[in-house]
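Please see the structure below; I have some questions.
One protein chain omitted, others in place.
For chain A:
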Amino acid sequence: MRLWNELSYFTCWISHQARLCTPPTRLCTPPTRLCTPPTRPGPALYSTHQARPCSVLHPPGQALLCTPPTRPGPALYSTHQARPYSVLHPPGQALLCTPPTRPGPTLYSTHQARPYSVLHPPGQALLCTPPTRPGPVLHPPGPVLHPPGQALYSTHQALYSTHQARPCSVLHPPGKALYSTHQARLCTPPTMPGSVLHPSGKALYSTHLTVPGLIQPICFSTRLLTRFSLSPSFLSQDIRNTVGNIPMEWYQDYPHIGYNLDGKKIFKPIRNKDELDEFLDKMENPDYWRTVHDKTTASDIRLSDEQVDLVHRLQKGQFGDVNFNEYEPSVDFFTNEVMIHPVTNRPQDKRSFIPSLIEKEKVSKLVHAIKMGWIKPRKPKETTPQYYDLWAKEDPNAILGRHKMHVPAPKMRLPGHEESYNPPPEYLLTEEERMAWEQQDAEDRKLPFLPQKHSCLRAVPAFSRFIHERFERCLDLYLCPRQRKMRVNVNPEDLIPKLPKPKDLQPFPTTMSLVYIGHSSLVRSISASPTGQWLVSGSDDCTVRFWEVNTGRCMKTLEVGGAVKSVAWNPNPAVCLVAVCFESTVLLLNPGLGDRLVVSSTDQLITSYEPPEEDKEQAVTWALSEGPEHDNGHRLTLTHPKAVKQVVWHGKGDYLASVMPDNSSNLQVLIHQVSKRRTQNPFRKNKGLVQCVSFHPLRPYFFVATQRYVRVYNLIKQELTKKLMTNCKWISSMAIHPGGDNLICGSYDCRLAWFDLDLSTKPYKMLRHHKKALRGVAYHKHYPLFASGADDGSVIICHGMVYNDLLQNPLIVPVKVLKGHQITHDLGVLDVTFHPTQPWVFSSGADATIRLFT
């Protein structure tokens, strides 16, 4: 019997080996986990209370019963899961699994009964409680059977986060009971009225003890959860309740409180103890402290001395068994050390010496097969590649679209002379070039290597970057995007436009023939008389000079009271008048040159003026010159409110426009009528800084050039007809074709814009001939010529043919670049004007000269 026991124990141990190793660690945790309960004495504590006592019954060594935990308080039953596990092991082999009873019809909706019963070999009952539990906090207690004489632990692997009662009960064979009760509870012995019943020294109860913070009946409900009855004597009157872990209040109204193992009713005692009885009992009964009330059987149980002892020991955290030596030396079955002698000393078998017949047969078969040539050694693998005529059948259909799309990689550059091992001497780098080469980045270098000269082939060393270059080529081949680029292969001569030869466009001025010298400062403005005999020039040296064109002789010099900004000869040949402007004055002069009749008639014209009856307020004061000034030629003085920049005559010679650039007022342009000595301001609004103005040669149009635009006004209708966009930054000068349909604008940003007024408000052509700012532009009256003078000191003559046929666009051909003016103070040519009849051009410059090109 003992041997058998040992054996059975051995198997058990083996199977639970893994689990056994855990208990010590698990057991050490409860104290820490359970530190909270004492602080929560109230009923609130019970909301999550889940009592879960596992009890193992061991009838004389054999029966094991696990009763379900009971739960107090009806509020808790919504999630209540009664789980009674009862395993009966009567001395034979019967196993009874009692189903959970369900007296409360409504509350058990989620009740899940899960009885697991395990039958253990006789003598050793083992209860394995189910591993799965729906409750979040509970862990199945795995009971482990311990070898005889040693306690059996139901190893609950526990989650102690919330209050959990987990009594582990340990059965100790021959007649000794061991209770591993809930340790958490036991650590607080004084407050614990847990009682363990040990009837007749054999029965053992593991009681579930709740923490009694307050002396309240509900709190104080020590519940006897499990009862073990071990002794046969007790077994005869075994009154165990099978209702399970339920509140016993449910049986309040019944005469019984449950059912025993045979299914018979257990009746309540006839009279219940009331408070008084209880009190009296407490006062009188000396064993009251060791009496435990079993609610399920409604009986009081008095704990024996042994049981009390046990409880005390467990409370102290000692083993239940007094005789158990927990510090026994452990004996390994196998040592971990490598031993020199074999474990077994068995002699070798005979068959290990005798050759195997089966093997012999196999080998002889193989040998025969090899002899017969059936088995051949494995052929060595073909490592050398096999080549054949891959293109034997060239299929034209194999050329796919991709092949046409494919851009073959460009071939490597072929080497030049400089790569030779013995290059001509000029390809070798000089010292400076070599230094420069070394300092350059590798990408910037024109040559990726240094040309070298070696006297003989034998002296040529290995090229150190050979592998690099091949590698870079490889990288190029698979990493570089490829693209077909159209190369512009154009003959530069073809790009030059085919223009008519300048020779065929003659006449135009070609050479400088006369230089008019006399001014001492830059000559800002020049103007030729309508007959072409005289030339007037105004300069910054405050003089106006009159020249004879053909001889270059200065006929007359007039001092005026300021730097002359602009001069204009009256275009009417019947009048000899010159308008000169300086500071805020416009002076009308009669130079007294040319035909006397004309001169005198002019004087007469001026003196014949009769002032009108009603004197109107004018923007300008007209004053007639008298005395020495009159002798000098001054005729009329127009005093403007502001500085005047430009004067210009109307083609008929009666009207005169003056420009007073001022960005902030509308009084910028004034038109004067000489015969009536009347002045008017044509514009009510300021449209920007006026640069220059001009009259249309034939029609009553008036051109006003502001900084960027040229506005064309109709003087009769008094409206804006056109606004020309010049695309220039700053207009400097403007001239109108004698036909009146074309206009050129010179600008300070080196451009000359030709407008065809019929075509568009945008320039028909932009000419960028000059290198510097343009200062003056002019049209010839009769010849299809126009000229532009700029700060680079040159005058460019262009052939600008305007056709009467409206469909034909103007032809513009530059025909001559005239140079001659010296650049002083960064200024070159300041004004250009054509001779009225001849294809000659005058230019005035910052070098105080006027030049005539014929």
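Everything below uses one rule, namely that contacts are C-beta pairs under 8 Å (C-beta built on N, C-alpha and C of every residue); 3 or more make two chains touch, one makes a residue touch a chain; residues count from 1.
Here, contacts and distances are computed from a predicted model.
*Asks:* For the chain that's not shown, choose its UniProt protein name out of "Elongator complex protein 5", "Exostosin-like 1", "Pescadillo homolog" or "Trafficking protein particle complex subunit".
*Replies:* "Pescadillo homolog"
*Asks:* Among A:350, A:376 or A:501, which one touches the chain that has been omitted from the display?
*Replies:* A:501
*Asks:* Considering the whole complex, which of A:468, A:630 or A:723 touches the chain not shown?
*Replies:* A:468
*Asks:* Write down which of A:272, A:344, A:483 or A:604 is the residue touching the left-out chain.
*Replies:* A:483
*Asks:* State which residues belonging to chain A touch the missing partner chain.
*Replies:* 378, 381, 383-385, 387-391, 394-395, 398-400, 402-403, 406, 408-409, 411-412, 414-417, 419-427, 430, 449, 451-452, 454-458, 460-464, 466-471, 473-475, 477-483, 488, 490, 492, 495-499, 501-503, 515, 517, 767-769, 796, 812-817, 819-820, 822, 847, 849
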